[in-house]
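A single protein chain has been omitted from the complex, and every remaining protein chain is retained in its original position.
Right after this comes subunit A.
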Amino acid sequence: MHSLGCRLRRMNELSRAQIRDLMAQVLKNQDKELPADDAAQLREIGFRSLDFSELALRVEDETGEELNFDAPGLRRIATVGDVLDFLVELQHQ
């Protein structure tokens, strides 16, 4: 239960930049490039749900902790920034 108003960053939590590096790796393995712009549309760079799932597993493997995929409600993930925000947030659940 998170009753405190503030969040403590966990020991092995990944930063947004680190998650971005992993995302670039997922795309690079398919000979695709991750644009520097967070507003880039996932549809345009060819980052799909399989890729998103792979990225989540990579985050888990890096931190050694399971993400709680069920916790957050539905949301729209359309840009690179949405993916990074979502995974940063998932690490807190």
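Throughout what follows, a residue touches a chain if its C-beta (ideal position, glycine included) is under 8 Å from a C-beta of that chain, and two chains touch if they have at least 3 such contacts; residues count from 1.
Please note the rule applied: contacts and distances are computed from a predicted model.
One chain of this complex is left out of the view, and of "ATP-binding protein", "Acyl-CoA synthetase", "ATP-dependent Clp protease adaptor protein ClpS" or "Peptide/nickel transport system permease protein", the protein name its UniProt record gives is "Acyl-CoA synthetase". Within the entire complex, the positions of subunit A that touch the omitted partner chain are 29, 49-50, 52-54, 56-58, 61, 66-67, 69, 90.
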